[in-house]
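With one protein chain removed, the remaining protein chains of the complex are shown where they sit.
Chain IDs A, B and C follow the sequence of writing; residue 1 opens each chain.
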Amino acid sequence: MPMKARVSTFGLLAGTALAITTIVGLFVVPADAAQGDVQRIMYVHVPSAWLAYLAFLVTFVSSVLYLWRRELRFDRLAIAAAEIGLVLTGITIVTGAIWGKATWGKWWDWDPRLTTTAILFVVYAGYLLVRQSLGDRYRRARLAAVYGIVAFVNVPIVHFSVLWWRGLHQAPTVIRPGDPSIDHTLLFELLASLLSFTLVFIWALRRRTALEAGRDAADLTLGPGT
Amino acid sequence: MRAVSLNRGSTVSILARSVTKLFGETVAIWEMDLDARSGELISVLGGNGSGKSTLLKILAGTLAPTRGTVRTSGNPQPDRTIVGLVGHATHLFEDLTARENVELAAGLAHRRRDGALEQLEMLGVATHADRRVGDLSAGTRRRVGLARLLATDPDVILVDEPFAGLDNAAADRVAQALAVARDLGRLVVIATHDDQRSRSIATRSLILDRGRIHRTSPVGRLAPIGEGLAAG
Amino acid sequence: MTELPFVAASYLIVIGGLAAYITSIARREAVVRRTAQAIGRERHHDPGVVSRDNAATDDDEAAEADR
Partner (left out) sequence: MSLLVDAVVLARKDIRVELRAGQAFGSAAALAGIALILIGLAVGPQPERLRSLAPAVVWIALLYAALAVAERLEQIDRSDEAFTGLWLVLTDRRSLFVGRVISLSVALFLLQLAIWVAATILLDLPVRPEYAGLVLVATFTSLAAASVIALVSAVVADADRRSLLVPVALLPLLVPTFIAGVQASTALLDGRSSDGLLWTGAAAVEAGLFIGVGLLAYESAARPD
């Protein structure tokens, strides 16, 4: 089981891409007319949020694939994506709260997106906890897959119930980060940031999956070629 | 007094191919092959830790082997229970009475529910029919568990230590019930220390030693007790 | 320009968080590499340890089953 080189070329690529979009986002791109510099938070907050959802989608799909094919490689992908998704969700909540504090003066405003993300954080923290409480490798994979599926089915339901809960009569928060009407260069920077975050996401996914494969290879109770 | 259900044409066999079961570093079963067919009563003998109980659970499908496969083949009728297992765990609900437990299982197996008392009688525990299972002695509970299993009339009957904790009269009734199932064309596999009684009803016996089949022989040519059996 | 600390904080948290997570993977990988090597050494000296590829033969003294 060859372990990854210290930092693979892909890792370097992802790292530099992130560095570039960060510098551009902070210093090169003009400040947003309405919000001023605060709006720069968008270049890290929005990609984190979108990739967190993507990560949980990967966990969902690989959970379904595991139940169908019963191959551990899918379970490894599920755990890797869930863990990364949880980190990204945490980042999204914190940067969202900071952005909220800067714009509305309050850390937490029960904004529908932020509230949904917070609930997802707890749901997938539950997923990791379920995994830690199950001993046998194959049983853990199977039961985690079921939980991964139920957790993901819950995402849209939570999203809509929080949106509705926020106010059947009250329009959602005025400031819509991904608002298409924003300035093109800003939009370009947002998409560039999304790309660099995606590269970092894929790199982290490969490393974390390799780690899980290493653990399985070192686990004597597993049959050959797991 | 024969069990009520009719003989059916369904012949079922269990094929175990290079089954291995590891618990951490401990070998419970190692590369075991086994073919068992309807109509057989196989007695699995062996000391503690020889893997008898593990083998039964793997055959029942309630324990996954680390490696190898267990397949049931033949033409089991659709919509019927294939495998029944009873052993240290009797799969009974303590708050229900013996009769209620047997009726529940028979109902879920789509078998006749009114045969519950008969099954209990066959195993000599009819007097406890309406007592709460939680209040019964271990020996009685095991026989109620077996009665529940027989009431579901599965194609494969797996019983771990059928005679444990029973006096001779009770053990004979259990042996008789298992023989009846064998004659009805079921596949019966029992794990036991009681070589004498099992030999009287077995069509074949296996001696297990440290997770491997040490010797297998049709009944009658079985070596005297002790020879070849692992100590302890 | 009162918002700069907020912006800086956000970026630090994002970059710092991702970097911390990646290093945590690297740290856990090192642990796994050490156990893999230990098992490799172990299997080399003592065939008694159950090895998945060279199965113990029947008459071999397999690990004593105390299940």
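A few comments on the model shown:
Following the convention adopted for this analysis, a residue touches a chain if its C-beta (ideal position, glycine included) is under 8 Å from a C-beta of that chain, and two chains touch if they have at least 3 such contacts.
As the structure is a prediction and not an experimental result, all values here were calculated from the model.
One chain is not depicted; across the entire complex it touches A, B. One of A:L12, A:V150 or A:L191 touches the chain omitted from the figure, and that residue is A:V150. The omitted chain makes contact with just one of the residues B:G47, B:G107, B:G165 or B:G185: B:G107.
Although one chain is not displayed, chain B still touches it through residues 60-64, 78-81, 83-85, 89-96, 100, 104-105, 107-110, 148, 152, 154. Along chain A, the points of touch with the absent chain fall at residues 67, 119, 122-123, 125-126, 129-130, 133-135, 139, 142-143, 145-147, 149-151, 153-154, 157-158, 160-162, 164-165, 168.
Definition applied: only the chains that are shown with their structure count from here on.
With each centre defined as the average position of its C-alpha atoms, the distance from chain A to chain B rounds to 51 Å.
Chain A and chain C, compared by their mean Cα positions, are separated by 23 Å.
Counting partner chains per residue, chain B has residues 22-23, 25 touching two or more of them. Across the assembly, chain C contributes residues 49-50 that each touch 2 or more other chains. Those residues of chain A whose C-beta lies close enough to touch chain C in the complex are 1, 3-4, 18, 22, 25-26, 36-38, 40-41, 44-45, 48, 84, 87, 90-91, 94-95, 98-99, 101-102, 200, 203-204, 207-208, 210-211, 214-215, 217-218, 220, 222-224. By the touch criterion given at the top, residues 1, 3-4, 6-7, 9-11, 13-15, 17-18, 21-22, 25-26, 28-29, 32-33, 35-36, 39, 49-50, 52-53 of chain C touch chain A in their complex.
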